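Note that one protein chain of the assembly has been removed; the remaining protein chains are unaltered in position.
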Amino acid sequence: MINVTIDNKKIQVEEGTTILKAARQAGIHIPTLCYFELAGMNFENKPGGCRVCVVEITKDFNGKPRRNLAPACATDCVEGMEVLTHSPRVINARRTVVELILSDHPNDCLQCEKSGDCELQALAQKLGIRNIPFKGAQSTYRKDQTLSVMRDVDKCVMCRRCETMCNKIQSVGALSAVNRGFNAVVAPAFEMNLGDSSCVNCGQCVQVCPVGALTLVDNISDVMNAINDPTKTVVVQTAPAVRVALGEEFGMEPGTIVTGKMATALRQLGFDYVFDTDWSADLTIMEEGTELLGRVKKVLNGEKATLPLFTSCCPGWVSFFEKNFPDMLDYPSTAKSPQQMFGAVAKNFFAQKIGVKREDMVVVSIMPCLAKKSECARDEFKVNGNPDVDFSLTTRELAHLIKQYNIDLNNLEESDFDSPLGQSTGAAVIFGATGGVMEAAVRTAYEVYTGKPLANINLEVVRGLEGTKEATVDFNGLPVHVGVCYGLANARKMMEEVRNGNPRGFHFIEVMACPGGCIGGAGQPYHHGNSDIIRKRMEATYREDAGKPIRKSHENPDIIAIYKEYYGEPCGHLSHEQLHTHYFDRSQHVEACGE
Amino acid sequence: MTKIKTHVLCCGGTGCKASASDEIIANFERILKEKGLQDEVQVIRTGCFGFCEKGPIVKMLPDNTFYTQVKPEDVEKIVNEHIIKGRKVTDLLYLDPENKQHVSDSKHMGFYKKQLRIALRNCGFINPENIEEYISRGGYEAIAKVLSEMTPQDVIDLVTKSGLRGRGGAGFPTGVKWGLCAKNKADQKYVICNADEGDPGAFMDRSIMEGDPNSIIEAMAICGYAIGASKGLVYIRAEYPLAIHRLQVAIAQARECGLLGDDILGSGFNFDIELRYGAGAFVCGEETALIHSMEGKRGEPTLKPPFPAVSGYMGKPSNVNNVETFANIPIIITKGAEWFSTIGSEKSKGTKVFALAGQINNVGLIEVPMGTTLRDIIFEIGGGIKGGRKFKAVQTGGPSGGCLTEKHLDTAIDYDSLMAAGSMMGSGGMVVMDDTSCMVAIAKFYLEFTCEESCGKCSPCRIGNKRMLEILTKITEGNGTMEDLQELRNLAAVIKDTALCGLGQTSPNPVLSTLDNFWDEYVEHVVDKKCRAGVCKKLMSYVIDKDKCIGCGKCAKNCPAEAISKTDYIAEGHKLPSMSIDTTKCIKCGACMSGCKFEAISIK
Amino acid sequence: MAKIKSLAELKAMREKLQSNLDLREKSNNPDAMVQVKVAMATCGIAAGAKQVMEHMMEKADQLKLSVVFTQTGCMGYCHAEPTIEVKVPGKDPIVFGHVDNKKADEILEKYVMNNELVEGIIPVNYEKI
Partner (left out) sequence: MATIKLSESKINFIKDVCKSFRNDGGEVINVLHKVQGEYGYLSAEVQQVIAEELNIPVSRVYGIVSFYSFFTMVPKGKNPISVCLGTACYVRGAEKVLDELKRQLKIEVGGTTEDGNFSLNVLRCVGACGLAPVMMVGDKVYGRLTPDKVKEILAEYK
């Protein structure tokens, strides 16, 4: 432990603690802008670039004052150090720096998507900036959007969070700092459209952007138009991770579960049928689990089959392996994601059941995710141009919609989802957290394979926020080796390991693109780097699971019913047609042509 | 066998090469052969002599005759007169501007008299592409001494004791730096030579590499031994093809001689050197940015600590020194710390190489003991201001430094005195200005450079410098206010205080020092809308004195903007009507004025 | 180029190479060394000055003397060619006439090394100033 004095408060901190963290221990919150950390989740962005967190070191290691101000985020405390965080020199510098940043920022806060959630706005407010003394050139760049992500980098403050996320955590490498000096900005190669780059639309750049430079593509008005169109039957599905995060947008504690209130709100918004993606998550387990057992049995019989099986629920991940591992397209499960399974069931089975033409049904999904917006627009998920899922809204968009409709979520009655696509099990609920799909699949696969009930259905080893986990589950004498990871850089390592001969002998690997799984998705309320929020969402997820009467997908009566009534059996002919997909080589190549 | 009686040293530095020194050498070789003298006279292409103003330089030995501004066609005469007949070619000798006497021995020229060449000891003396010449001047004896007689700690102690400070800018004690790196244990360490000289108007490192590459190689090996590194890397600007070539040749020869590679001089010490190329980014002179660039990344600096001595190239402990620092090392080892510490001032030992440039008679590369006054450098070595004009300012330290004035002329320059005067040593650019330079425009010039070279990582440098430049532009265009001057000061102070790296932290220096030393000139631009030097175009106009104008019309022909036309007025004694300038069309290029033989055009 | 394997080898190499650079090293500070100027105009060359100069250079090397040799134009003693001027540091220059190899050896061994006078000095009317 070392002794430091911050703003005349004497404190003891561990060696290697930054001034920023030491100050927080002392209850002093030094403002930051570029600094970003997901504590305990191996993500720290510390370029030391914005210079907002500068402090004055009045006594340094040598007993003398430091010549320049020091960035608190990146300066370690040393024994006997004395620091001022609000001396006149610091305040003047900090204000001037923020004024400079604002002088190169379009001040359209009122219309900005990020308004209210913007860290620069909060900073200007905190510092009481009332005018910007500098007038001068402003950076202007082309606006650009993919199906999920909007880029308006006129607003970029060069915090580099998106770049770190895209490269270090996701290893997608779509974004890089380009140019230099005043023209420096984060952009795709050649400042091409992000959609033409290696971007997989995971949207994590949006989740970490402090300002409105990276935002989501807003589909609220599309959904409102559908609801207002009397000729349309509008069906909504809500993903598992939404119910544990939506409350945050309404001032509730992180980890508050709002499943019932959400269902009521959706009805009040005017959706005709309020269903649950959890239901199709159970369906996914049936299909994917069966596929896994099929491949394992083949291998046990000495036949050729590709192992390990990778999950395919996460569209960011699907896009990632299509772009980066075109030689391994036979590894991931062919099962569609729960969103797309739901869409397929809704527009085939359910539309037929209620006598609505496919074209007259609009399926809306509420997702914690930005990639889902791109997923539902894929051609392979359309029939004659009509998509199985028409629009995908994020948790944040749903919150905006609820607010716009003057609905007070806090004081709503709870209600249930509609039938028959509404009932779900605890296995489906935990899809939202990293390791959840694996746990759900093991619960079902074990019982289907062994014919015996699983003694302890809580597979604790695959829970938690570590980036990569592995476990071996004894399937009655057959050791099944499973792996779980989130973050596409971790996934890349897994893929490369498998490509190099799968030395650890994995049978089944779950991959989620976002930190902590869907609960940390890019469409969730902004966590601003507070990993406790993600942890609380995770805990809520497992709480919801524990409270469910049925916790194994194959025991969901509606699932059993639909196989009986419609699909016959998992991985059967009709389910292959409707519930499975195939993958494409989407890698970028330079091809040779003649001279 | 005939003995070689004469050596012809011809400068092969970039400056002299640009004025045909290659042709001169070729002519020597051809003519000597024609005359059958090729075995008696040896022609050597050396590195820079320093006296670039008078290049190309040809030096004749043994009588030490220094021919200046030699043209390829002069060679025949030199051979016939000097070599064959032993008579000096008087009109190629340096003409002392004071007493109008021809000087044949460079030692007696003002330019060389006060110089002391330590880092440049071999430049202009040996053939840099022949390791044997370096060896025969005692080269590689320092590494031999180190390997056979000294422990690594001895080496560090000796360098520390010598008082050598880093020649790249801030002047950190070299021995201490080595000690920090030596302390850290690692399976691999690196010796890095910073040869990314990007300072506009500075070329000392390039000249050393071109003129004496082996001294760098030897010094890096010594450093490697001292800190425990077996790999050396030279980060060199790709814009320096000749220096790259010379280094490559020297490295190859050193390997061949076993002075690089495994088991050097049978000591068991291994060391080898690779080159890495810069690609045009001034910020890469900053050591963390340089390391990132070598790793194949954008050359953006990162915060220190961690210092490179702890985590440098590839995360391994690395020691970064610049070229000139290294060039001092071998001679310090052989001559001893005591010898070195007797040279220079109290806290800055040894000599410093400066690239002397600007409005000065003797532009060139000079090396003087620390503590020499600016006056000696500018008026003795530099030969005073060109055209007999008035000295106005001298800029040291490039974009990180400041402008010093008359009152600083007797300052004994070293790291600390320059810093105290609001400038800095920097890498050693020294640009002299006369009254034709506008100090606001000079501040703007440097800021333009910084803005162009800012990496853009931290906001004060990325946005702050841009805003400062905008304010300066406003002032030079006559739109400045007194509040702007206040804002300039505040911005400059904040940028200095908050920028991430050395480039950003020092970038306001040219502005601050001109504000301090030339406040009147700023106020003149702001209040009187006047630029006394006649540099700021928006603040001046060209006028024709109708009584002096003879109406020849040359100005109208020269004018690219068709802004000049005839008037009706014919001055007394002239036959043609005078001309006049339409100020609304005038683009202020000055073509009219420079072409007028009758001094009828002036700037108002 | 051969590999240098030790300090001793480096020193030996330096010694061997040093003569190549001697000319330059010496001219760096010629006043401190013995200077020999050989009149090398047509008359001198015709009288064998060139050959004498080469001989003298080799002899100086053998004697390990630091001598700077330069050529110069006609000194005006055409009757006594080859003529050379020898300047020992701290002394006035002396001009010798009719120098042949033998005389040259004598000048170096006796006059330069031991300060003994040698015959053949061209007297007094040589005054430069």
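Just so it is clear, A, B and C label the chains in written order, and each chain counts residues from 1 on its own.
We adopt the following convention: contacts are C-beta pairs under 8 Å (C-beta built on N, C-alpha and C of every residue); 3 or more make two chains touch, one makes a residue touch a chain.
Because the structure is a prediction, the values reported are computed rather than measured.
Considering the intact complex, the chain excluded from display touches A, B. Within the set A:133, A:173, A:270 or A:464, the residue that contacts the chain not displayed is A:173. Checked against the full complex, the candidates B:297, B:538 or B:585 give a single residue touching the omitted chain, namely B:297.
Residue-level contact of chain B with the missing chain is found at 13-15, 17-19, 51-55, 198-203, 206-207, 238-240, 276-282, 293, 295-299, 314, 355, 357-359, 363-364, 395, 398, 429, 431, 433, 437, 442, 445, 449, 452, 455, 560, 589-591, 594-595. Take chain A: the residues that touch the chain left off the picture are 167, 172-180, 187-190, 196-198, 323, 586-595.
Everything below uses one rule, namely that only the chains that are shown with their structure count from here on.
Our note on geometry: chain B versus chain C, Cα centroid distance of 41 Å, whole angstroms. Distance from the chain A centre to the chain B centre is 54 Å, each centre being the mean of its Cα atoms. By the touch criterion stated above, chain A contacts chain B in their complex at residues 47-51, 54, 68-69, 71, 74-76, 89, 92-93, 96-97, 100-101, 103-104, 133-137, 157-158, 177, 179-184. Across the complex, chain A is touched by residues 281, 298, 300, 302-303, 305, 451-460, 462-464, 466-467, 470, 487, 490-491, 494, 496-500, 505 of chain B. Residues 2-7, 9, 61-64, 83-87, 125-126, 131-133, 135-138, 140-141, 144-145, 147-148, 253, 256-259, 265-266 of chain B touch chain C in their complex.
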